[in-house]
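The block underneath contains the structure these notes are about, expressed in structure tokens.
What you see is the complex with one protein chain gone and the rest in place.
Chain lettering (A and B) follows the sequence in which the chains are written, and residue indices restart at 1 in each chain.
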Amino acid sequence: MSFGAAVSKAADMKELETSLREARRRRRKETLIERFFFLNGLMAILILGGIFALLFIKAYPAFAELGILQFFAGAVWNPTSYSIPRYGILSLIVSSLMVTLGALIIAVPLGVGCAAFISEMASKRFKEILKPAIEILAAIPSVVVGFLGIVLVNPIISKLFGVSHGLNALNGSILLAIMALPTIVSLSEDALRAVPQTYKEASLALGANRWQTLVRVSIPSALSGIIASIMLGMGRAIGETMTVLMATGNAPALTFNFLEAIQTMTATIAIELGEVPYNTTHYYALFVIGFVLFVMTFVVNLISDVILQKYQEVER
Amino acid sequence: MSKKFTERLGFALLAACAVLVLLFLGIILFDIFSKGIGVISWNFLSQPPKQGMTEGGIFPAILGTFLVSIITVAFAVPLGMFAAVYLHEYARPGRTTRMIRLAIRNLSGVPSIVYGLFGVVLFVQLMHLGTSILSAGLTLGLLTLPWTITACEEALKTVPKAYREGALALGATKWHAIRTNVLPYAIPGMLTGVILGLARAAGETAPILFTGAAFFLPHLPGSIFDQFMALPYHLYILATQHHDIAKVRPIAYGTALVLLGLILLLSFSAIWLRYRYRQGLKG
Partner (left out) sequence: MFRKSWYFAGLFAIAFTTLVLSVPMANGQGMIQVKGSDSEVNLVQRLAEVFMQKNPGVNISVTGGGSGTGIAALINKQTDIANSSRELSAKEEEAAKKAGVSPFRVAFATDGISVILHPENPVSKLTVDQLGKIFKGEIGNWKEVGGPDMKISLYGRQSNSGTYVFFREFVLKGDYSQHMKSMNGNAQIVEGVQRDKAGVGYAAVGYVVGSSGEVKPGVKILNVAKDEKSEAYNPAKMENVMTGKYPISRPLNQYLNGKPSGKLLDFMKFQISPEGQEIVRKQGFFPVQANWAEFNRKQGL
């Protein structure tokens, strides 16, 4: 080829090389960016795993020193005892479950009923009042609810039930029900709203009235969503700290009487973590409680997830 | 019983449920407002507590809550945004993505006291940050993170696909497309989520109990390594540990009202923002 042609071919090749290099650089940059975002996404798993690992690492010395049975087969929690320290957390677990159960007994019928009302019955105007109201209820901090438990619910319970004081499991249940309600209401309402219109129309066409349609078609069809919402509310109740700390009396005895003072797992940690020297058996024992709490809420959330997954699959 | 009767009864029950829930809310708001409003004054909001907390105001607690919230936001917002961008823009369906989503959902269910435990070990002890605004802010940041991620993802979902695809069609790289054609439109929605998460974090007590909150400090915090007073903790101590509970009860109500007011203000601004943004996007 001629000299001129060779030069221009070389120039073209140079340009090609440069643009290829640029393209490679851009791709590398893109990959780096993507990897950066991936790491951020991975954060969630890292944090969850980190919490689990840390709780276990800090709880392990207590297990090693005292044995698992001390914790799970004992109903007396008295680490600062006059004589022998005891680390039985059964009574604490029972207390946590009691207030949670009590809260669900109140919040489930109320919550699902309210959700059904919003999705089936409420006029647009009522909806505009109710839905923000539920969001406001959800925003009330737990310490304020606990405060009202002491000043408001306490005297009411003692008068109503003729007991000498109102700092007990019942008080805690009522307060936790108030805190779990927004979760149950909004998620159940979502579930009910997602029921295909065709189901409802078919039911009405077959002669059922609106109530029967609700009870026999909508609710069963939305059941998984409703159950998932209940489990989430339950998880919230088990993990609640300030409310029960302020209103349940904090007596660590094992009891099934709702009118007696109890002490939940969360309250125990909140009371004792501040007064325990770091890295003592008592300190590690508190992490045992934390670990059990974590596992319990994890399991509840997992079950709720599985139910929601199944629900989404079925609907598809 | 006739069908019609059961229907009427059933719906009446449902209405009763709704009314009861509204009643709960009404009683709570009424009690706090009526017993707290008498204490609120400019003095109350701007003065520190005096005479052993029986007089004066709660300014340091308001400031403390504000300072911790800044740290919380500084930590949770960027992380949350980036994680949301990953989940929505880059993630491919598969086991890893499912696990990430599962982890996020589970993190939002972890009890606040467990976050507190984690914060004490990680930030206060291991990282030697001590009981401070920083430790407490980071702990609250962790608590807020799942919420922030979810909210940012929701915001990204509302940006129409066309925006993204248009940019890609013109030859932009993926990141470039996201940066110029998706993020700017998702920011307001993200802001809403951030403010709502902030409102929640401001009311949390358990995570800050052992990571930095103090009942009485004679000086305002001078750096993020200092302890601080905070509204929810202040309310807790006024209601249970103070040495003259009866006398400070009105101040406790006032604190509750200020805390509630702050949270509601934040929530409403976030909701208003979301509303305006949705209107904007429609047009």
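Going forward, a contact is a pair of C-beta atoms (placed from the backbone, for glycine too) under 8 Å apart; a residue touches a chain by one contact, two chains touch by 3 or more.
Everything quoted here is computed from the prediction, not taken from an experiment.
*Asks:* Among the chains included here, which ones are touched by the excluded chain in the whole complex?
*Replies:* Per the contact definition above, the missing chain touches A, B.
*Asks:* From the list A:158, A:209, A:281 or A:309, pick the residue that touches the absent chain.
*Replies:* Residue touching the chain left out of view: A:158.
*Asks:* Give me the subunit A residues in contact with the hidden chain, please.
*Replies:* Counting only subunit A, the missing chain is touched by 76-83, 91, 154-155, 158, 164-165, 167, 249-255, 260-261, 263, 271-272, 274-275, 277.
*Asks:* When the complex is taken as a whole, what residues of subunit B touch the one chain not shown?
*Replies:* Touch with the absent chain occurs at residues 51-52, 67, 70-71, 73-74, 78, 133, 183-184, 187-188, 191, 214-219, 221-226, 240-246, 277, 280.
Note that only the chains that are shown with their structure count from here on.
*Asks:* Spell out the part of subunit B that touches subunit A in their complex, as residue ranges.
*Replies:* Subunit B residues touching subunit A: 3-4, 6-7, 10-11, 13-18, 20-22, 24-25, 27-29, 31-32, 79, 82-83, 85-87, 89-91, 97, 99-100, 102-107, 109-118, 120-122, 125, 142, 145-146, 149, 173-175, 199-200, 202-206, 209-210, 232-233, 235-236, 239-240, 249, 252, 256, 259-260, 263-264, 267, 271.
*Asks:* State the interface residues of subunit A toward subunit B in the complex, per the touch definition above.
*Replies:* 26, 29-30, 33-34, 36-38, 40-45, 47-51, 54-55, 58, 109-111, 113-114, 116-118, 120-122, 126, 129-130, 132-137, 139-148, 150-152, 178, 181, 185, 209-212, 214-215, 232, 235-236, 238-242, 246, 266, 269-270, 273-274, 278, 286-287, 290, 293-294, 297-298, 300-302, 305
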